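The complex appears here minus one protein chain, its other protein chains still in place.
So, subunit A:
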Amino acid sequence: MKRLLWLVPLAVAAWLLPYGLGGYAIHVADVAIIFAILAIGLGLTMGVAGQINLAQVAFFGVGAYAVAILTTKAGFGFWTAAALALLVAVVFGMLVGIPALRMQSHYLGIVTLGLALAFTNWVTNAHIAGRAEGISDIPVPPMFGIDLSSGYLFYYVELVVFAIALAFALLVTRSPLGRRLRAMRDDDLAAGSLGAEIPLLRMTAFVLSGLYGGLAGILYAGLIRFVAPESFNIANMFLLLAMVIIGGRSSIIGCVVGAVALSLVREALLDASGYAQLGYGLVVVLVVVFAPQGLAGLPGQIRSLLRRRAGGSRAQLGPFRPYGAAPASSREAALEVREVTKRFKGLVALDRVSLTVPTGEIRGIVGPNGSGKTTLFNVISGFYDPTQGSVALGGRDVTGMAPYRLSLRGVARTFQNLRLFEDLSVRENILLGLDRTRTSWIWRYPGLPWKVLDYERSLHRRGEELIERFGLTDVAGAGPRSLPYGVQRRIELARAMAMSPTLLLLDEPAAGLNGEEVRQLAEIVRSIRDSGVTVIVIEHNMGLVMSLCDQVTVLSSGKVIADGRPAEVAVHPDVVAAYLGDSMSAPTEATAEAAAEEATR
């Protein structure tokens, strides 16, 4: 509660502001608030969720036009029309979001831009939308006898809506949903393997975008009481984009600051409007070059600059606190891979691979480069659909299930070349793993926001415990990129264990570790096994494999060539041949390896 105290003077200032403003200045403030709401929406989709959305101005238009048409042509009251308009804007947001399921980055930008243009084109030509002349005479919103045609009183309506919109956006960004959206922005594959339903999350981002766009549109219709195509054109989309970029796209408060600042600048430049666009462009370029995080990122940038000058201390990895041993569970198979074949066009990466791993075992998977080990992991964790064959978890068939579903069923994995979310702190990386909710849980955000906060608090509690267990307390607040490689490996392991998995897949966990770190790793993996988790390890460090694994499976050219206890496998003639000789007889292996690498990417 104390933390929110700084809001009080701000709220009082906002409340008293109209007393100090002239009739025109208050109108400028009204418009600035509308743009701030729009910028929050764009910040959520583009900054937080990483969906390049150039249709925000069209959502704005949809909201405003829907109110205009419903009040003037269909005879609805203002607030009924407003509720319907909000619904229309959200549905429009979902429609625009559909392409995002198939494409990302600049392609998505082009598609959304096209849809925004289609919207202005439609309203310029449709009779119902008043064509180029627009729709005037939108009724004044009634409110218990308060005259909202006054810009002063409308300001208070806007202020309340804005406060709620801002609070909701902050709730979203500082909760499990926002964390998942940011994780999706950084690396959607890794986010999926942590249990994030990527398609649903993308739709959520566009629904939020439509919601905020519609909200701003309704307020616009109530304030200006006139709509025309020019107000929703691409120049305004650019202005909005500039607001978000200047303010700092991943910070909601930054977006608001950017929107308010640019609205005021636009007002000041009214007399030189011919050159205003040029000015905005220049400012955007300068910001992108010198402050890529925008105004909101400046304090952090200065802080890191100072720290670099001071030459900060090196983070220390604490000792690992072992898990308590779990009672031995049933010895049934945790994982059963039956006759799995995976083909990439002409290349057979896996050829009728069968594998049974009993519960509570540490299984090693070894083999030369390009023998299909990572492909096997990708099939088990749902990244690839097998061409043939089946995968069963604890006796239930899970062949072809999406990664997030498998993650929710207890499959956790690490990646050969580390996939930590770099824009999130170590703590947030781990909280992502801890959050086991389905995305459908999000109805609670508008419905029961306090439940969300409760859940978030409990996540943090469990997160701290896990961080402490893995000895990451010193580095919990840092960004993963700034940490040594060995620490990053430890974080990825902790993140995987945060999912409380029953099956843990480790892809070359010892790569790049020094001798002491390898020893610690072995200790941690054994403790994990003792807590009842089945572990499968791909590893090249033969010393580690021999000492750690209960059983070892050897793959070569996509086939299982040996299976058994480490000591037996090491002397198996086929294994020796695969590792040491006979490579002359199989010149295709190098090409196969390259192709498989390519496919894994």
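Some observations on this one:
Basically, a residue touches a chain if its C-beta (ideal position, glycine included) is under 8 Å from a C-beta of that chain, and two chains touch if they have at least 3 such contacts; residues count from 1.
Here is the rule we go by: contacts and distances are computed from a predicted model.
Of "NADH:ubiquinone oxidoreductase 30kDa subunit domain-containing protein", "Glycosyl transferase family 8", "Leucine-binding protein domain-containing protein" or "HEAT repeat domain-containing protein", only "Leucine-binding protein domain-containing protein" is the UniProt protein name of the chain excluded from the display. Among A:105, A:150, A:301 or A:514, only A:150 touches the chain that is left out of the view. Check A:8, A:289 or A:571 against the missing chain and you find that the one touching it is A:8. Residue A:124 is the one among A:72, A:104, A:124 or A:500 that touches the chain not shown.
Mapped onto subunit A, the interface with the missing chain covers residues 1, 5, 8, 12, 15-16, 18-19, 21-24, 26-28, 31, 124-125, 131-134, 136-137, 149-153, 156, 224-226, 228, 230-231, 270-271, 273-274.
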